[in-house]
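Complex shown without one protein chain; remaining protein chains in place.
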Amino acid sequence: MRQSRIITLLTDFGNQDAYVGIMKGVIAGINPAAHIIDLCHSIPPQDVFIGAYLLSTSYKYFPTGTIHVAVVDPGVGSKRDIVCVEIRNCLFLVPDNGILSFIVQEENPKRIVQVTNSKYFLPVLSHTFHGRDLFASVAAHLSLGVQPLQLGDATGQLAQLDLPEPFHTKAGQLKGQIIYIDRFGNLITNITREHLAQYISNYTQYRAPRSGIKSKEQGDRNQTPDTLENTSKNEIPTQDNTIKTILGRKKILGLKKTYTDVKQGEPLLLLGSAGFLEISVNQGNAKKYFKVDRGNHIIVTLVSS
Amino acid sequence: MRQSRIITLLTDFGNQDAYVGIMKGVIAGINPAAHIIDLCHSIPPQDVFIGAYLLSTSYKYFPTGTIHVAVVDPGVGSKRDIVCVEIRNCLFLVPDNGILSFIVQEENPKRIVQVTNSKYFLPVLSHTFHGRDLFASVAAHLSLGVQPLQLGDATGQLAQLDLPEPFHTKAGQLKGQIIYIDRFGNLITNITREHLAQYISNYTQYRAPRSGIKSKEQGDRNQTPDTLENTSKNEIPTQDNTIKTILGRKKILGLKKTYTDVKQGEPLLLLGSAGFLEISVNQGNAKKYFKVDRGNHIIVTLVSS
Partner (left out) sequence: MRQSRIITLLTDFGNQDAYVGIMKGVIAGINPAAHIIDLCHSIPPQDVFIGAYLLSTSYKYFPTGTIHVAVVDPGVGSKRDIVCVEIRNCLFLVPDNGILSFIVQEENPKRIVQVTNSKYFLPVLSHTFHGRDLFASVAAHLSLGVQPLQLGDATGQLAQLDLPEPFHTKAGQLKGQIIYIDRFGNLITNITREHLAQYISNYTQYRAPRSGIKSKEQGDRNQTPDTLENTSKNEIPTQDNTIKTILGRKKILGLKKTYTDVKQGEPLLLLGSAGFLEISVNQGNAKKYFKVDRGNHIIVTLVSS
C-alpha cells in the first residue's frame, strides 16, 4: 500500500476540552509532516454505533494509505484489544469494539493486527487517555512508514456490533429503522438502495410473475452479491403511485431525487449521499416534523398493495 | 493572480456529522498539498444571510490566491447555478444564491464563471451532497492551477440578497437593525462607520450649516463613494453628550473604543472589528442584557436633538 501522510481522527472527545488538540500535539511531535484531518469529534460519549456509522460514510473519500484513527472507547484502560486493520486501500487504528461493523459489511479486512508493541506508545501509558498515549503515537509512527505487523501479531476476527437489518413483514412490507439523524434533522434509515430494489422486485414479481423468473421467497435476504448487483441496476420506480413510506402516522409518496423536488417545508423520501434511504423535509427538519428519534421504525410498501 | 494552496471552507454542515471531514478527504485526494482552513461550519442550516455576513468579515484576511468555498446551499440538487467568482485577489466557489451579497457591496467581481464542467467533479454526483461531489473536488482542482474559465463559461450577474439598509427617519434619527449576534452576545448592526459619519454630518450641518456647504437632503444615501470617503475621514464625536443609541427601552450614551471603556456588566456602543456599529456589554452578553434578537431595530440619534 502506498504511503500517505494523512491521519484522520474520529472520537467522542467533543470540542469542549483539549483532548483532540493534545492528540495532534503528540502526532506532530513524532511526525511533523503528518497531515491530520478531523473526521468528527462529536460522537455521543461511548456511542460506538454512531462512530461506526460515520466512519463508514467517510473512509472511501480518502486517498490510498490514509490512516483512520477512531477513538470511541468505553473500555479504555481495560483488557480490550486495540487493532490495526487494513481494509481496501487504507488502515484503521481502533479499539476492537465493533466500530468497523458497517465497513466490514462492505469490505473484507485484508489484515488484522493486535496492537501490543509498546515501543510505539508514549513512554508513560495512562489508564484513561489512550487517545493521547497510544492511538496518536501509533498513528504517527504508521504515517512514518511503520508496518502494521511491527505493531503486534496478526489476529483473525473483529468484534461486531449487532446492526439492525431491515426485513420483509408478513404483511408484505419492508420494515427498517432510523439509524442516524444528522445536523439537518435528516432521518437516515438502515434501508439501502439494494434493499429497496430487492423488495420492489420481490413483490412486483409475486403479484405478476414473468415466465422463467422464479418468485423469490418473502424475507429471503441470503442472495448472492451477483443477484443484488443485478437487482440494483434495475430502475426503481419512483413516482408517487409506486411506493409509500410510513413513519408514525404520516405517509410519504414516491421516492424523490433531491430536496427541492417537493415544496419547502414538505417531507420526502430520497436516497441519501451515504447510500441509505433518508427521510427529509425540504429546507426543514424531518426529526422535528415527524417527532421521531433513532430506533423508530419506518415502513415502505407498494402503493398498490 | 498568484497561485495559493489555501482553501477555506464555510458551510452549514455543523460539527455533529462527518460532512466536513469527507470534503477534506476529497480535497486531499486530489491535491495532497492543499492547505485547508475552516472558516466556519456553524452557519444555521440554510441561512445564506449569516453565511454571507461571516464570509464578508473574513476574506480580506487571507493571502492572495486563496480559494474560498462556501456551501450554504438550500437548492442543492436543483437547477441553481454554482459559480466561481474572482473578487479582489481571491476566488470564491459558491452556489449562486446571494452568499456573496455583502462582499459585492464592497468589491466588484472581476469575473463570474458558471461551474458546469463535470470533468472536475467526482465521477458520481449525488443529488444531496455537492459539498463533497462538486465543491470539494472543484476547489482542489483550482488549488492545482485549474483556471476559472476551464470550469465553464463566464456569466454576467450574481444573485443578490435583499440586505437591510439603515435609513434616516422623518424624526431625524438613524435607524438600523441587528444583523448578527456573535458567540459573546455582541449585537452587530448594519450601521457602518460611514453611515454614522454621514448621519452626524447631515444633521449637524442641518442645524448649523457652514457657508458654502449645501445642506444634504434627509435620507439621501445615493452619494458618491468620494463623498462617503471624505465623510468617513472626519472624526466622529464620541463623547457621552454627542450621540445616543436606543435599543428597546434602554439607552446607551456615546461611542466607545473598547469594552473596558465602561464598567464590567455595563453596555456600550462601539465600532466592531468588522466595521459595523456593535452593542456590547463589558464582560457580559448584550443579547441577554437587552433581550433582543436578529432583526430588532436600533436607533441612533444626536443627544441634542
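Chains: A and B, in written order; residue numbering restarts at 1 for each.
Note that a residue touches a chain if its C-beta (ideal position, glycine included) is under 8 Å from a C-beta of that chain, and two chains touch if they have at least 3 such contacts.
A quick note: this is a predicted structure, and the numbers were derived from the prediction, not measured.
Residue A:Ser126 is the one among A:Ser126, A:Gln147, A:Gln264 or A:Ser304 that touches the chain not shown. Although one chain is not drawn, the whole complex shows that of B:Pro109, B:Pro166 or B:Gly272 it is B:Gly272 that touches it. As for the chain not pictured, it touches subunit A at residues 13-22, 24-26, 28-29, 32, 45-46, 74-78, 126-129, 132-133. Residues of subunit B in contact with the chain left out of this view: 4-6, 8, 10, 15, 35, 37-42, 54-55, 57-58, 61-63, 66, 182-184, 257-260, 270-273, 278, 283, 285.
The rule is short, and it goes like this: only the chains that are shown with their structure count from here on.
Subunit A and subunit B have Cα centroids separated by 37 Å.
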